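The complex appears here without one of its protein chains, the remainder shown in place.
What follows is chain A.
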């Protein structure tokens, strides 16, 4: 989703942000492994990852607050690697906002303009404060504002300079959930309005998916996968991405045969079909593949009605281990021979009263919703609180 560029607000002219072979090491600790990344002009780009994955370091290298150990940073055609932060046409919204406590809101917002020797700032500052809906607060000091208001001042203070890129370092982390949702929409609106490239660092996958056009998932100082939120969600290429964005079920399977654009797999005596285009693993006959499927793609049918399931669907038998009713849907945990904790989310449209813990069921889904991954990786990578995320951190720590 590219927004049309407003030439009156983006005074600098354009260009992509290009990171080439950029890396950062602190002593023996590698925060960011050599990384190539291109952020298209005018896009809302998110760097997503758990804490310690190198996303903030990457952002700070674009800002110039951190000097890369190797590699270059380009803004359009200009190599800015050697430029100090105060010479880069880039502005940052800091996680802690870092508003100047001795200056009022007006002067905080005017700071960047004044440093560049612009004399008549009144009109611009007033307009910017209107954009973030803080016109009334101009003469207050930062500590007199609420967290959400301070956050908007931080955005206004950066945006007023019409940077080529606006960098946001977990800007919503300190806000409560409701305000965070509201600010996500607000930031998205502002981005669409001004058309400036936003690079947003966050550990909240939902935040990244709602706001960004493109998401780069980082893990252990590397970009694990890059793509649109839908692409990342539907076609994860690693278990880390599959688990970090939403929830995934995995079945270890063996390649039985390959026919055209379909791969037929054997798993626990049954057969599963996987579209060849949706697997990132080699599919040689006899090779192992991890079959993944999202919990909401799966239908649950009681074993007595197994005959009613249409032909051509992937199916697995199991027994319901647990179920929790959460309003819009019911979340089941199904114990099956191929996977012990199969998660299934069923919309509460027609509830089958027989689907209670202990019931024998058949899980079935459209083969098109299946994705395949390389079997040589941890199933738990990227799950919240799992060894996967922690191992990733230990590797870099």
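Operating definition for what follows: contacts are C-beta pairs under 8 Å (C-beta built on N, C-alpha and C of every residue); 3 or more make two chains touch, one makes a residue touch a chain; residues count from 1.
We adopt the following convention: contacts and distances are computed from a predicted model.
Between the listed names "5-methyltetrahydrofolate--homocysteine methyltransferase", "Spermidine/putrescine transport system permease protein", "1,2-phenylacetyl-CoA epoxidase subunit B" or "NADH-quinone oxidoreductase subunit E", the UniProt record for the complex's undisplayed chain reads "Spermidine/putrescine transport system permease protein". Contact with the chain not shown here comes from a single listed residue; of A:33, A:74 or A:141, that residue is A:141. In the complete complex, the residue from A:32, A:63 or A:242 that touches the missing chain is A:63.
If you put the hidden chain back, the residue from A:111, A:332 or A:371 that touches it is A:111. One chain of the complex is left out; on chain A, the residues touching it are 63-65, 84-87, 90-92, 94, 96, 98-102, 111-112, 115-116, 141, 143, 157-158, 161.
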